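Let me begin by presenting the structure, written as structure tokens, before commenting on it.
Removed: one protein chain of the complex. Kept in place: all other protein chains.
Let's turn to subunit A:
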Amino acid sequence: MTNSLLNETQAKQEAPCSASCFASHSGVSLKPVYYQTILEHRPAIGFFEIHAENYLSQGGPAAYFLRQIRQEYDMTIHGVGLSIGGENPLDIEHLNKVAQLVEEIQPAYFSEHLAWSTHDHHFYNDLLPIRYNKDSLDRVCQHIDQVQTRMKRPILMENPSTYLAFADNDFSETDFIREMVKRTGCDLLLDINNVEVSCFNQGRQAIEYLEGFPLEAVKQIHLAGHTLDDNPIVPLKIDSHDDAVSQDVWSLYQYTLQRLGDCPTLIERDGNLPELVELIAEAEFADRIRRAVKQGGSVDA
């Protein structure tokens, strides 16, 4: 079934992707279960995004298939382990490994998170929240400078999904991000699912958040699915990346494009992986919205 659907998908877009695919067509997350399908069927897709930390080995299937697939497709690299919001200095050995991967693969963009994951030599495998005060802004900016200097390119920083907030913040999240962009010259990855998740969890309006967001620096968009933890004390949306993009996120996406203009977009999926064709269908839906917005119209999302 997968194969026939993939062939249908290909038939719809007979022209093979050109070098400009990242800019013009939406992409999906690259996962090991998709390697064979991608190489056998070469589906029409804008680009693939990898997590840097899954591709740092010297050999094995990840190293091999990454390079095979890179020959055919545009790519973006998404870091999940630099801990840019951390209180400790960056792990130079790890930064060097990621920078070498970026140098070899030459992705359209390298992105990281406004969050932390490492503390005192331990890695906590999650994107933990930061306090939005002056000290933390200084540290984040210094770390971004260090990464951009090492990689010799501006990086994209992604807005976080959060479940709690610190007291005594000096900035709102969007003001913090605006200041970070001004000081470091970095660009932004706007994760619209994170906007929906964080705003729901913090009792704020997603539209207001987007109004305050420095959209002029956004170079890439992430769309993903979330789940609802409907507990009786405080219902929370969880940034689970294990489901299709939700209706509310599609609506926010269209709203964002109407203000921002066209923007390269990724369908991000990390768990409960469907057949590749389902992710491609979501990427095609994003492309429909992009085309409609470019023509001044809209899609009933």
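To be clear about the criterion, a contact is a pair of C-beta atoms (placed from the backbone, for glycine too) under 8 Å apart; a residue touches a chain by one contact, two chains touch by 3 or more; residues count from 1.
Everything below uses one rule, namely that contacts and distances are computed from a predicted model.
Its record in UniProt calls the unshown chain "Putative DNA-binding protein", which is the match among "Putative DNA-binding protein", "Metal ABC transporter permease", "Stage V sporulation protein AC" or "NADH dehydrogenase". Of the listed positions A:76, A:159 or A:201, the one in contact with the omitted chain in the full complex is A:201. Touch with the chain omitted from the figure is made, among A:31, A:94 or A:269, by A:94.
Touching residues on subunit A toward the chain that is not drawn are 53-54, 56-64, 80-83, 86-87, 91, 94, 116-126, 128, 131, 163-168, 201, 229, 231, 233-234, 236, 238.
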